[in-house]
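All protein chains but one are shown at their positions in the complex.
Order of writing sets the labels: A and B. Residues in every chain begin at 1.
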Amino acid sequence: MFQIRIHGRGGQGVVTAAEMLSIAAFLQGKHAQAVPSFGSERTGAPVVAYCRIADQTIRLREPIMEPDAIIIQDPTLLHQVEVFGGLKQDGYILINTNRSFEELGVGDFVRGWHAERLCTVPATEIAMKHLGRPLPNAVLLGGFAAISSVIELASVHAAISEKFSGKVAEANIAAASAAFEYVLREMKEAADHA
Amino acid sequence: MLKQIEGSHGVAEAVALARPEVICAYPISPQTHIVEALGEMVKTGALSPCEFINVESEFAAMSVAIGASAAGARTYTATASQGLLFMVEAVYNAAGLGLPIVMTVANRAIGAPINIWNDHTDAMSQRDCGWIQLFAETNQEALDLHIQAFRLAEELSLPVMVCMDGFILTHAYERMDVPEQALVDAYLPPYEPRQVLDPREPVSIGAMVGPEAFTEVRYLAHAKQMSAIERIPQLAQEFRAVFGRDSGGLVRGYRLEDAETVVVALGSVLGTIKDTVDELRDRGVKIGVLGITSFRPFPLAAVRAALAGAKRFVVLEKSLAVGIGGIVATNVRLALDGLALKGYTIVAGLGGRAITRASLHRVFGEAIADRLEAVHFLDLQRERVARVLEREEAVRRSGPIAEGILKDLGTVASRIG
Partner (left out) sequence: MAFQPVKFYQTGTFTVGNRLLDEQQRSVQAQEERSNSLNSGHRACQGCGEALGARYAIDAAMHATGNQLIAANATGCLEVFSTPYPESSWQIPWIHSLFGNAAAVASGIAAALRVKGRGEVRVIAQGGDGGTTDIGFGCLSGMFERNDDVLYICYDNEAYMNTGVQRSSATPPAARTATTMAVGAQPGNVFGQGKNVPAIAMAHDIPYVATATVAELHDLEYKVKKAMGFHGARYIHVFVPCPLGWGAASQDTIKLARLAKETGLFPVFEAEHGEVTSVSKIRRPIPVEEYLRPQKRFAHLFGQEPAAEVIARLQTIADRNIKKFGLLDAAA
């Protein structure tokens, strides 16, 4: 079972991101479970959502305490919330930022981890470019498809199409693809440096 | 058809497949997504003929449902928590009148302190109201139980409450098999009421009954519920024949063979318990699980049969009967009358507190070693309780308890789980 925890703020589509991730996995024939952290949070408040992906039926209903991957939709949460709590050694981290892990002050935490699993992507900028709105959720899923082999970009596209329609879907698909390409480049650079 | 959808959406689709004719809606979290989806289906004409009525309170929701059902319409509504309590008078009335209304309860805690998260206090408060109460373990089962619920309700002329864990199920996206309309039609015949308000054959429904006959009327309600103990497994069998799935029934055992310890629970927490039990079984621990699907009527014989061979039972319940402990546990103990089993009650998951495998391993271990207290509160933070008690000891004007505990706790946003 592969477990992903998504951190963001109310209004950023955190819950929708987890749901799309589960749809993408479902479309690849996997079992998936997406749940929000059940808050009555308002716009701007920290929000968490979970997604589990497995080959068998998922019975587990506890919150994801030991994620395999973490997606952070808002880097300002880094110093407010225990976003990395329980993250497995060498887990995947994807942060919406145009700064580096070092610049964000989490360089020490991930020292020695697989560099290609630690990625940043300026998802808000990409979203602004394609959608005209700062909604980084679907964009980050494109990036996540690049760093992990759990879901494919095509499934992310299909999941976006299930959740959105028309121009919004098209723009999100384009943005997700852009993030996918960005992260692939970043990973290649990391691998080249290693 | 397999779909990756939200539990609420799946349930809405199941309800729509049952061809309800009147749906009453009043918003309360976490059931809102169900009626929102149904409202949209009615508005687009996908669900027709059907009247979708936005009412001004849960009391009105159940009251409109009573009128609609008494006039012969297949009727549905949904609620949770405070909403269920707000409609209580009408909930009892619907049962007393024998109106086969189906209602989803998206289980949620009852305040004060106000709390929107999941536990079973709402449904448990209505355990004696005369409704049949079915608890879903998964979203698939929630979907399936709604289809069975209409059939059961209408056969017996009794209302049925389908309970599904708020947020944990209602807001979870997972794989659901949404059946074809033809299959549902084959399983669920059109509603033929036993009593109906119709000028062609006038009847008085809801007349006053005094001591000369009240006991008999109440006995009939009990006898009908008891007959559901026979009917519920049969309907589950028939469901399996039509849909090819095991859903519903009275109870469901898991790894009960040679189990010395049996964990009894209701609802979605059974999944986490089963995962924990698998890990314990891998270590050679003889432990199993009994899930109760039908809480009302309570299947005394089935529970007794499932637990009779064990040494101890552990009831893990998301409800608290203040002043005695467990509600489910009290019922389970009645089923075991005369048997020499040790019994433990674990009150867990109140107000949405996460029930984790780690905590379950700890308490099951203590139960197996017979070191657990009779009524145990899972993950109770005793030091916080102690601070409140100290404060109350020290000063008379100790202030509101909820506020005091939150101040002690500090910010919660930074915590996971």
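Observations on the structure shown:
We adopt the following convention: a residue touches a chain if its C-beta (ideal position, glycine included) is under 8 Å from a C-beta of that chain, and two chains touch if they have at least 3 such contacts.
Please read all numbers here as calculations on a predicted model, not as lab measurements.
For the omitted chain, the shown partners it touches in the full complex are B. Summary of contacts with the chain left out: across B:Pro27, B:Pro189 or B:Gly206, the touching residue is B:Gly206.
In the complete complex, the hidden chain is touched by one of B:Ala18, B:Leu38, B:Ile66 or B:Leu372, namely B:Ile66.
Residues of chain B that touch the chain left out of the display are 21-22, 24, 49-51, 53-57, 59-60, 63-73, 75, 89-90, 93, 97, 197-199, 201-210, 212-213.
By our rule, only the chains that are shown with their structure count from here on.
Chain B has its Cα centroid 34 Å from the Cα centroid of chain A.
Chain contact summary for the complex, chain B toward chain A: residues 2, 4, 6, 29-30, 116-118, 138, 167-168, 171-175, 268-272, 274-275, 352, 354-358, 413-417.
Chain A contributes residues 5, 15, 18-19, 22-23, 25-27, 31-36, 38, 40, 45-46, 48, 58-63, 65, 80-82, 85-86 to its touches with chain B in the complex.
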